[in-house]
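Note that this complex is displayed minus one protein chain, with the remaining chains in position.
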Amino acid sequence: MSTDAATATLDRPNYLHDGYGWKSWLLTRDHKRIAILYLVSITVMFGLGGIFAMLIRLHLLTPDGELVQAATYNRLFTMHGVIMVFFFLVPSIPATLGNFFVPIMIGAKDLAFPRINLLSWYIYVLGGVLTLWALIHGGVDTGWTFYTPFSTTYSNGYVVSTALGVFVAGFSSILTGLNFIVTVHRMRAPGMTWFRLPLFVWSQYATSLIMVLGTPVIAVTLLMVAAERVLHLGLFDPRLGGDPILFQHLFWFYSHPAVYIMVLPGMGVISELIAAFARKRVFGYRFVAFSSIAIAVLGFLVWGHHLFITGQSVYAATVFSVLSMLVAVPSAIKVFNWTATLYEGSLSTQTPMLYALGFIGLFTIGGLTGVMIATLGIDVHLHDTYFIIAHFHYVMVGGTIMAYMGGLHYWWPKMTGRLYPGSLSKLSALLIFVGFNLTFFPQFILGYLGMPRRYWSYPPEFQVWNVLSTAGASILGIGYLLPACYFLWSMTRGPAADANPWGAKGLEWQTTSPPPTYNFDTPPVVTEGAYAYAAEEHVVGQREVQGA
Amino acid sequence: MAEHAPDRKPYFWVFALLIVFTALTIWVAGLDLGPFNDAAAMIIAVTKGTLVVLFFMHVRYSSKLTKITVVAGFFWLLLMITMTLSDYLTRGWLDTFSAPR
Partner (left out) sequence: MPSHAAHVALQHHFDDLDQQKEASTFGMWVFLVTEILFFGGLFTTYVIYRQRFHGVFVEASRHLDVKWGGINTAVLITSSLTMALAIWSAQVNRRKLIVVFLLLTMVLGSVFLGIKVVEYGDKFTHHLVPGVNFQYAGEHPEQAEMFFSLYFCMTGLHALHMVIGVTLLGVLIYPSWKGRYSAAWHNPLECSGLYWHFVDIVWIFLFPLLYLIGRHVS
């Protein structure tokens, strides 16, 4: 291990040394610093959303709901959903790993609009503050889906301020997406053609398309809800002939593609991890690249599957059901291609790879159950049960969050110039995997048995599954706390990382750890495609510190 | 940015056409054409919008990427309207499932 040389890199000028003090961070235009600002903010939000999850699971230990009252329970699951969806999952990978690595991966000095990037973070914080303000005053009880007429007429929670918080956060998302689209089109280094781009960039690009096309619709829809509550302009009011289902159409026109905003970046991370830790180029590169675009486009055509039992036309529902099956195809293409990449690859089981393998398994389960509930006849029975909850947690937590953790562990040395403890990180990954499955697999069973979601109490015969789920949640919580601890430790005490601790291919590994402010000492000229691993390669580069 | 010689004349022509089309749409709206009133109004509006996009917004001289972006935006709006409408227009088809009005 070349610790002396590695430590020396920590002292060299890099983006972390380019100014100290709060002004250099809060007024930065450097996409890497903005990524760190986002990392801190979304981690805080994740913690908050996690606390709500813990309270929910604790409350559900007993059938008669002894921890909180019904009205409070409604606010708990609403705030959990609002925070986790809008303030954690949607920005998570794009605003942290995307912000940090998209410019570097394409060989650019920064994103196209650095000041707009900083503005997007401030807007995100403003949205967060508004929502937290509403939360402190008692929060909202409508569910994260704000269905009318409850949200517009009958709820006496802080609907408008929460909706405003989400509205504002939406603009943060739009600006991020806009920035990425222009950057990928216009700022690629010489020789970086579209089909030489890392698949992470393709997935970020596809995600950005969704952000730009979908988010404005939920923005205006929430504005309409606020207008109805504040100005009494009854657009969804049944007394005026308004249709509450129209709200659902408009809401889900964004919120379904939003789940692809949440999972596509994760898929991009997985492509990077699989390639790096199988030391092989991703099998079927073009298929994986185009499947990202296909998911983005097809994802806009399926929203009606959230409205199957609402009174939506049966004919429209049938079309949405068929289209929903179709959208599973590009996701499956990715899973097959990742698996083919692993085949005859030179595999190593370092922590990022553990997360990647976990993702493939859990996302497959989540995705397959998605196909089940896309089936009109089945969904009639499973809608609004714990089956749905289990499904989306498998894809969002078993999928996206595993990918996010994998990405963090993979790129942590690059972002911070530090390594983290290897054994402890592997243990955490294992705890997360076990804890996750113990939390959410029982929920498939609960849903199938008929336990409704968003209920503060349940029939006693469901208790054993609820207890298992809560036990799993405790393990999962510990699993998430450990990385928080060792990453913090790593920031100041971790051993120095060299430029390429994993021996991976990619422009980000050709610059120092951490990178200089303008990313490259000399602007790169690209001459080869992504993942240009030779047929037989030994694992070169540093390993993580063994033991903690 | 377009690199054409800066000529003012197209702007005045487009302006004149837009005013004419505005007068036309007001006049046509006064005739009772049944369902074609809506179609006529939309055709005129789309024509006016296209003129603004192509000439005032310089899309006629812009890159293919810009053109695709503009088309994609309007296409997505059309997607949202038509697919949502498909629910409302087909609700009454199967009497057993339709709600009483």
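Some observations on this one:
For clarity, chains are labelled A and B in written order, and residue numbers in each chain start from 1.
Just so it is clear, a contact is a pair of C-beta atoms (placed from the backbone, for glycine too) under 8 Å apart; a residue touches a chain by one contact, two chains touch by 3 or more.
This structure is a prediction, so every number in the text was calculated from the model and none was measured.
Every visible chain touched by the undisplayed chain in the complete complex is listed here: A, B.
Among A:L26, A:V40 or A:L240, the one in contact with the hidden chain is A:L240. Panel shows chain A; residues 108-114, 174, 178-179, 181-182, 185-187, 212-217, 219-221, 223-224, 227, 231-235, 239-243, 246, 249-250, 518 of it touch the chain omitted from the view.
Touch with the hidden chain on the side of chain B covers residues 1, 3, 6, 8, 11-12, 14-15, 18-19, 22, 25-26, 29-33, 37-38, 41-42, 44-45, 48-49, 52-53, 55-58, 62-63, 65-66, 69-70, 72-74, 76-77, 80-81, 84-85, 88-89.
Everything that follows uses one rule, which is that only the chains that are shown with their structure count from here on.
Computed from the mean C-alpha positions, the centre of chain A lies at a distance of 37 Å from the centre of chain B.
Those residues of chain B lying in contact with chain A across their complex are 65, 72-73, 76, 79-80, 83-84, 86-91, 93-94, 97, 99.
Residues 185, 213, 217, 245-246, 249-250, 253, 300-301, 304, 307, 311-316, 319 of chain A are the ones touching chain B in the complex.
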